[in-house]
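One chain of protein is taken out of this complex; the other chains stay put.
Note that the chains take the letters A, B, C and D in the order they are written out, and that residue 1 is the start of every chain.
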Amino acid sequence: MSGVAGKELRIVGFLCNWCSYGGADTAGVARFKQPTDLRIIRVPCSGRVDPLFVVKALLTGADGVLVSGCHPRDCHYTDGNFYARRRLEMLKRLLPFIGIDEKRFHYTWVSASEGQKWQQVVTDFTNQVHKLGPMHAKKESEG
Amino acid sequence: MAEKEYAYFSGCSLEGTAKEYDTSFRLVMKTLGVTLTEPEDWSCCGSTPAHTVDHVFAAALAARNLAIVEKMNIGTLTTPCPSCLMAFKKAHLGMTEDEAFKDQVNELLDEPYEGGVISKSSLQIIYEDVGLEKIAEKVTHALPDLKVAAYYGCIMNRPPDVAQFDDPENPVAMDRVISALGVEVRDYAFKTECCGAAFGVPKRAMVNELTYKVLSMAVDAGANCIAVACPLCQQNLDLRQEQVNRAMGASFNIPVLYFTQIMGLAYGYSPKELDMDKLVVSAGPLIKTRIPIAEYRAMKEAEAAAAKKTPKAREAKEAAKTEES
Amino acid sequence: MYKVYFQTYEMDTINLSEKTNWEFIEQVQKESGENLSLCYQCGNCTAGCPYTNYFDYPVSMVMRLLQTGQKDTILNSKAIWLCATCETCTTRCPCEIDVAHVMDTLRIIARRENKVSEKDIKMFYDAFLDSVKRFGRIYEVGTLLTYNIRSGHFMADADLGPKVLTKGKIRFFPTKIKGSDKVAQIFERFRTKAKKHG
Amino acid sequence: MRVGVFICHCGNNIAGTVDVARVAAEMRKLPGVVYATNYMYTCSEPGQEEIKQAIKKENLDRIVVAACSPRMHENTFRKTIEKAGLNRYFLEMANIREHISWIGEDKELNTAKAIDAVKMAVAKVMKNKPLYSSSFKVNKRVMVIGGGVAGMQAALDCADGGLDVVLVEKSPSIGGMMARLDKTFPTIDCSICILGPKMVDVAQHEKIKLHAYSEIDEIKGYVGNYQVKVRKKATYVDWTKCTGCGACMEKCPTRNAYDNFNFGVAPTRAINIPFPQAIPKKAKIDPAFCRQFTKGKCGVCAKICPTGAINYEMQDEIVTEDVGAIIVATGYGLFDLDKFPEYGAGRYPDVITGIQYERILNASGPTSGHILRPSDQTEPKTIVFVSCAGSRDKSLGVPYCSNFCCMYIAKQAILTKDHVPDSQSYVFYMDIRSPGKGYDEFTRRAQEDYGVKYIRGRVSRIYPKGKKMVVRGADTLLGTQVEVEADLVVLATAVVSAPGAAGMAEKLHISYDTFGFYVESHPKLRPVETNTSGVFLAGACQGPKDIPASVGQGSAAASKVQALFSKDMLESDPAIAQVNTNACVGCLKCVRTCPFQAIKEEELRNGKKVAKVIETVCAGCGVCTSTCPCGAIQLQHFTDNQLLAEVNAICQG
Partner (left out) sequence: MNNAEQIKETIARIFPDVETVICYQQGFDGLHATPYFISIPEQVNKLIWNPLCAQNLTSYLPSIKKKVGIVVKGCDSRTIIQYLQEGLIDRAKVVIIGVPCTGVISVKKVLREIGHQPVVDVVFDDNGNIVVKTQKGEKRLAIADVCPDKCTTCQYPTPLVYDHLIGEPIASNKPKEDVYKDIREFDAKTLEEKRAYWEKEFERCIRCYACRNACPMCICQDSCIAETREPHWISQRLSLQEKFMFHMIHAAHLAGRCVECGECERVCPMDIPVAKLKKKINAEMKELFNYETGVNPDDKPPMYTFNVDEAKIKEHKL
């Protein structure tokens, strides 16, 4: 069940090709039902995710952004997620400073075999964003 | 060393049938330099019966006491009774892990409990907080006649997630505490098999059978007494020993002491001070011989030296043995 | 020595389409917080249960009856009352089900629905709780007497009396704690709340 | 730009919960999209043909296929458009199956999501650039890590095919777990009798170079050109001199060394040859037990050795092997008894593991094949086997089935009856899992012909009572608790990943699951490949496997390597980082962060210092791109603009 009542929100996901994108595939193959708000962008590695992509998304229309990579030590490129972890942590701490709830942004690690974890992450994060509601509601009503 | 202080929840049993547990624990704590402060106006933890009524209600009976202790600003509560301990731990866990549950429980209480109390069994504070070194240090008397089987009962260490202490299948804390006193301990397999708990009254036959198993395993292991840490276990093993004998056609006559009584004996308290006369199966003969520790050690050293001096005799003995085999 | 469970009750064909009480399954899952589907019937709980010889249904069978939603059979069973919460099943369950907690939940539901098969045990528990309500603590003699009178087992443990008395193990008079009314209030509030929620 | 969009129904897999026709209709409205259609099975031959035709007819220059995961079919469709004359990187896939149709039930929401997903793919494909591979030479030498039956099979198949093979084995002898087994199910043929000759083949094959008692220190490089640092651990015996005569072992005064080969069933000497058929048959010293090391004096073996091979000063030696591909066959590990406190946690000598019992059964084992129980060396009459000791046990972190225990328990019970005819075996089980050829007949035979009593239920407790071990379990079919008073208890302990499996995976840059087993490229279609090209899997390192399956995988991996090495040159993945030297300010932050040291400083003709990517070394992670402040270094196919196009398609769409 989608578990999310009401209108869909815009959630952008950046998934590394080797682990989390595979994990999302695994969840799909196992038919683990998930809320439908998430839109997935495939990147080779979580280390490719410039925090500015997250900012760009949040400033231009996303209500939530999820970044998911391989577990630390298990990066296909050895170190990519170690850099990601530092940069995304920096961003997570900066967001509330500019008035964006840090709960709108989540980064985590899901391996290709963790279909169930992926389902949990998507469900929980979508619920979390729904609790906060749309971020750009004001503009929508203005426009 | 800074003195340790605990909120001491003795529990209902220790006011009645288990008075000697209370007496001996307080004495031992005095020796070990631990301060026990009784929470004012504590009430029953709810125990098993409350759990058959309602989860929230049961937690509330326990949490009333936790709230009182929380106000004392001591932080850690200790109770000798595993049943009280489990009630506190479960109430605390339920309330700290689930905000809604906490609210429901606090609704039933006058003073809310906020989750700031750690509960530990008396065995745990003796084993972990005081430590074996200190336990051994304070020994004044050797008890050479005791061969102890330590019996932990079912819920001292279980379930492991809640108890967070020792091994759930083969606990060793009590064994080590008693060993640290210089007293001989016998290992056996039934340390945690349930004795029948509170069913002594309504389902006596059940308790007889379970208690019988525990007693026989201890005797088979060569123990001549059993050490316990739970008032209910003591009651079932000691008070009901004769009921067991009658029902199962056995003839057990094995004293069941609180481990704190054994500690007290090793620390030089008299059997009278330790309420030893309250045991139904008398431990009298076993604890008659008490040798001041210095004297006892000298004795042992002399024995060892004598054995060393005659290596040839030993070799001869060994040679004889190998020939035999 | 071991009792076969088929002897304890008659096995009628259970029409699962009609006789599966889905609400009951849901209720137990919700109140206990445990997922009953996790049980794969390995029998470890039964294997370790010290009381199983006295049970009409061994624990694993209680779990199975739960999975199939056999509400009446479970709530009328002796097993749920003969469980002493020794936590062996919970400790050893490979599926990490808190079985003892499920049994607790079943007792609570049985009590609520007035379906207690083991009246003696319930009476003993009630006598215990009465003492708590009146005095704030347990007054052992009183508890035993109350139980004996209510259960009709007038001489239960009478043989132990002299032992206990001569050893000075029993207090003849209850100590009433100062805050006994506070404890009684917990009982009251709980009753009012329970009534309100039906 | 002329984009063509193809929406796949995937039978009902997608079309069942996504309105594919509407998705196609929506796409037609997008600027740049000149053609959009939906098709039953786009990946089928006619489906691919339709794409090719459309490219020609509609003059399409960019293609979007909305279907399953690109991890599944990206390559398929890249080839398709390439055949139609487009650069393969002008393809984008939208994953509307795994990420949409299979995980959502609401057709309305799914369709909206699919429309977004395809829009994103269209936005991206319009930013795509043609990319061209370059080619590089392959080193046609293969390394096999692990000398168990899977690794040996792989090594022999590669070597027989003419490839040079480097076989690296962690322990002093090859042979692995199979060398320890007594008989094998369901044929009951002698394990070492069928494995021994294979081991000799490995030893004598001129194409196979064996590093025994060696571990992998470091792996660098990429498919076709790996450099592997192998640590040859100190044996304190010069193997060039050691003849394997065994004189040292006989005279060694230390008799209590732990015997890894026998899983501690009996002690061994501090200097030992693990077993009679060992390959290489050479001695090695265990310094944890050797008196020369623990006490600083002894030297008996040095005195006795006829060839003077003993060298107490020996150090580990590092050798570097250059190979083009790696087959990982590192096998599995087993749960220790200490995981089972309710079974005594190893305190009761007569509660042993299945592999220990295997050694007791084995004619070359410590009891010379006589079944004698460890506590008193008497012959047990009542033997209890406990299956799933740890397996299928979530609370112990092993929720999976260990695959072959049911079978070996049946085998051991049968052998027990053969050895001790008046014995009675009991097997506690939850389910009997025997789905192989002749397997179920085998477990039936144990019960029907050998009288093994199978009891359906778990064992809760094992404790000693006199000389017996009481096994208390449940018989769930009877619905009761049962007890067996046994002389010996054998636990079929859970199969877990090999010790150090995770660390090895990290060195290889391959994925492993929560349990430490290596993850294959595709569970069905690419069972021996990994996501790191040039690294292949064989045997139980991927998951619990019995001998036939392991051997099969060994051969499969070997054939994959043969196929890879059939070309002299390999094509590089052009999706690597590229520097725009005009924009690069030469701050070289990318050089600092590149996990592969694939970027260096370069001075242009005009004297400007800029970053330069070493094409063959770059693995394409893109860390540099997210490091570069001025966007000068861009990971091809995942450039800032390509990803921004996707972000914008969602957020501003």
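Points worth noting:
Keep this in mind: a contact is a pair of C-beta atoms (placed from the backbone, for glycine too) under 8 Å apart; a residue touches a chain by one contact, two chains touch by 3 or more.
Predicted model, so just to flag it, every value in this text is computed and none were measured.
Contacts of the undrawn chain with the visible chains, over the full complex, involve A, D. For subunit A, the residues touching the chain absent from view are 50-52, 55-56, 59-60, 72-73, 79, 82-83, 85-87, 89-94, 96-101, 106-109, 120-121, 124-125, 128. Contact residues of subunit D toward the unshown chain are 580, 582-585, 587-589, 592-593, 627, 629-632, 634, 639-641, 644.
Keep in mind that, in the parts below, only the chains that are shown with their structure count from here on.
Of the two chain pairs examined here, A-D and B-D, the one linked by more C-beta pairs in contact is A-D. Mean C-alpha position of subunit A lies 52 Å from that of subunit B.
Averaging Cα coordinates per chain places subunit A and subunit C 47 Å apart. For subunit B, the set of residues that touch two or more other chains comprises 168-169.
Residue positions 53, 88 of subunit C are each in touch with at least two other chains. Because contacts link the chains in a way that matches no line, ring, star or complete pattern, their graph is best described as other. If you check the complex, the residues on subunit D that touch subunit A are 69-72, 95, 97-100, 102-106, 109-110, 112-113, 116-117, 120, 502, 505-506, 509, 511-514, 519, 531-532, 575, 593, 595-596, 619-623, 625-627, 635, 638, 640, 643-644, 646-648, 650-652. On the subunit C side of its complex with subunit D, the touching residues are 2-6, 38, 40-49, 52-53, 57-58, 60-61, 88, 92-96. Note for the complex: subunit B touches subunit C at residues 12-13, 15-19, 41-44, 46-57, 60-61, 64, 107-110, 154-155, 158-160, 168-169, 192-194, 196-204, 206, 209-210, 239-240, 243, 277-280.
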